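Everything below concerns the one structure shown next.
Let's turn to subunit A:
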Amino acid sequence: MLEQINFFISILPKLWQGLVVSLQLSVGALAFGLVVGLPMALARTYGKGVVKSIAVFYIEIIRGTPMVLQLFLIYFGLADVGLVLDRVTAAILALGINSSAYQAEYFRGAILSIDDGQMMAAEALGMTKRQAIINIILPQAFRLVLPPWSNELIYMVKYTSVAFLIAVPELMARGKMIISKTFKPIETLFWVGVIYVIVLSLIAKIVDIIEDKVSIPGFQMSREEI
Partner candidate 1 sequence: MKESSGSQVYDIKVINRKVNNMTKPILRIQNLHKKFGSSEVLKGLNLTVDEGEVVVIIGPSGTGKSTLLRCINRLETPDSGEIYLEDQKIEHGKTNLSRMRQKIGMVFQDFNLFNHLTAIQNVAIGPVKVKKIDKAKAMKAAERELERVGLKDKANSYPAELSGGQKQRVAIARALAMEPKVMLFDEPTSALDPELTGEVLAVMKDLAKAGMTMVVVSHEMGFAREAAHRIVFLEDGIVSEMGSPEKIFNNPEKQRTREFISKITSLSGEGSA
Partner candidate 2 sequence: MSMRYTEVFNSIPYLLQGVGTTLEITIYALFLGAFFGLLLALARVYGGNISRRFAILYSRIIRSLPLLVILFLLFYLGTEVINFSEFQAVILALAIHTSAYQSEIFRGSIQSISKGQMEAALALGMSKTQGIFTIILPQALRRAIPYWGNEASIVLKDSSFAYVLGVLEILRRGEFVIARTGQALITYIIVGIIYLILTSILTKCLSIGERKFRIPGL
């Protein structure tokens, strides 16, 4: 037991560095996913013709293929045609694009769950559709999307582990490096797992607190609804 703890203390600095990279990847990917996902949601919900088709195509292709494949296509595949990205950029891009499709669907679910009457009332006040979306629909959708969105945040930290496959030095990759140095795979992976569990529980706690703070009484969508 004591030996285990000593081992943990000896590898902690490296794992900590990895964790910081994991969190950076998560934040970058989530932000990218939001910036791309929200317009995709609007395009799929309100768009017509080509705009709508592009959004549907984008979302369904990403949701229908494995994350690893998307990562490899962006990192190795694009290099093939001369677009060489550094590892971290490729990882953030791949994770972000992947997340954007899911975030788009969360937003779409939230928008669709908002009563049609809201849009009609806004238009009756003389707002254009665009004004109504920005001033009436989206503020509500942002609150409704919070529970699924915070799930996405929690799982993003997990998903970043795929970046290890293109040798980004995040938590999982640090674990593998330690394994090849110490030849203690099971102990190392155990401690890596412990860190993931602790970090994700912490994030879940924080998210719960934030959700409580910004919720509007009587106005929410359960996680199951989406």
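Candidate entries met the following condition: all candidates are chains of the complex that A comes from, given by their letters.
The rule is short, and it goes like this: a residue touches a chain if its C-beta (ideal position, glycine included) is under 8 Å from a C-beta of that chain, and two chains touch if they have at least 3 such contacts; residues count from 1.
These numbers were taken from a predicted model, which means no experiment stands behind them.
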Exercise. Looking at the complex, which candidate is in contact with subunit A: 1 or 2?
Worked result: 2
Problem set entry | Contact set on subunit A toward candidate 2 in their complex | 61, 63-69, 72-73, 76-81, 154, 158-159, 161-162, 164-165, 172, 175-176, 185-186, 189-190, 192-193, 196-197, 200-201, 224
